[in-house]
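The structure under discussion appears below in the form of structure tokens.
Note that this complex is displayed minus one protein chain, with the remaining chains in position.
Then we have chain A:
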């Protein structure tokens, strides 16, 4: 009797398994009509406060797009992969999703870490997968001839240096007034932080200011020595290139040594609400560069509020983050991604794109001011035009100031002196090509 029952159980298990197996191929192709957006998130770990609002902006925008039928009828499938902002986990996520997921293809991977972007070059080239870094990629990847699969779109830290120096010059009354000024860069001692040493040296040589470079070790929870040094050397302006806890500690330590907050200009990753709120009143007057202006009055933000936030469909657990700098950073990334797919659809038809088609779409992306307006993103997103030779577009940013409660935008879109760095950046790319023995890219048109 027991044997009979066991056999019945076994038969049942086998039958269920065979049904499962017969369904498996259909399951694998479940999402064949969708476009995969692998989201390498960090909802845990020390950088989670910067990540969570960004993922909210990304997911809310795709939620809105999908509720209207998708991008030209193609829905976006977001698959999150938690990295805790660590490289090894990001590589694990890359391996998991580089070939797609259950039939959904990846047209382009929008990465979420400067460190990952700097180290993924070889893999992206081997896999022929376009990797996009919005305002945070390696600057030599601007050269599409050497880096066909990397796109550091929208902004770079070299241009940021130029924008900051131009802004300081404007406060002083002209570029000629920079001569003799002491401008210190307090930077996170990492690849990201060290990225502005070279452009600032070029700028200092051109304008005659004294360039002082001061590193801060990660994570930057103790900076008394660095700010004492700033005070002792009689620094006039500080360019703060921080990340995470380093920003509020820098602002508070500056106040401790009596350095004025309105003479500190933060990097784009040092200019969010999460960066200044912990510093309390010491942050009042502090300025920062931004390519993701905060606010919820943009037309697209109002639409999202009505269709996603108010009905309770947002990814944000705390909807007070709606319209914050990091939320808008996510929103900008999602808009750019959607425009890439839309550009590809215009050439290849309204269907999910392959990586090769994604690369073509990226190299022909043209978000004109009119298109920005049609997207409801005027003031939020600067116009963006990429070409096979130029994988960044014309970078621009605004300067904002913290008033204790909100960021107030002080300027319009500012452009840096990109031509000044052109030769140095392209020489770096050429050196990389030589070091890796890369053959010249066959054709850069169409």
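Following the convention adopted for this analysis, contacts are C-beta pairs under 8 Å (C-beta built on N, C-alpha and C of every residue); 3 or more make two chains touch, one makes a residue touch a chain; residues count from 1.
Everything that follows uses one rule, which is that contacts and distances are computed from a predicted model.
Within the choices "LrgB family protein", "3-isopropylmalate dehydratase large subunit", "Response regulator" or "Branched-chain amino acid ABC transporter permease", the name that UniProt assigns to the complex's undisplayed chain is "Branched-chain amino acid ABC transporter permease". When the whole complex is considered, the residue among A:95, A:221 or A:310 that touches the unshown chain is A:221. Although one chain is not drawn, the whole complex shows that of A:144, A:244, A:271 or A:330 it is A:244 that touches it. The missing chain, though absent from the display, is touched by one residue of A:257, A:299 or A:409; that residue is A:257. Checked against the hidden chain, the listed residues A:30, A:95, A:318 or A:423 yield one contact partner: A:318. Considering the complete assembly, chain A touches the hidden chain via residues 43-46, 48-49, 52, 189, 215-219, 221-222, 224-226, 228-229, 231-232, 244-245, 248-249, 252, 255-258, 274, 277-280, 282, 317-318.
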